[in-house]
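Every protein chain but one is kept in place in this view of the complex.
Our next item is subunit A:
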Amino acid sequence: MKNYKRSVCSTCSYVSFCSLTTDKSNISSCSEYLHRLDEEYPQITKVPIEILRSSDGENNKNLVLI
């Protein structure tokens, strides 16, 4: 939320590892946008381990490795 005030990325479930763009500061629409409320159950995001290795790990507390 703090980093992407002008962007729908701010509440997107994919924000921590999205590969579509490096500039998430001003995105007004996205077909990949997925909000937590769209799902029946709490979000469990699966990401490949390579992506986790390359990220800072800050947002990965709830992620499940595949």
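To be clear about the criterion, a residue touches a chain if its C-beta (ideal position, glycine included) is under 8 Å from a C-beta of that chain, and two chains touch if they have at least 3 such contacts; residues count from 1.
One rule holds for everything that comes next: contacts and distances are computed from a predicted model.
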> Name the chain not shown, per its UniProt record: "Na(+)-translocating NADH-quinone reductase subunit C", "Spermidine/putrescine import ATP-binding protein PotA", "Glutamate dehydrogenase" or "Spore germination protein"?
Replying inline: "Glutamate dehydrogenase"
>> Even though one chain is hidden, which residues of subunit A still touch it in the full complex?
In response: 1, 5-8, 10-12, 14, 17-21, 23, 25-38, 44-48, 51, 66
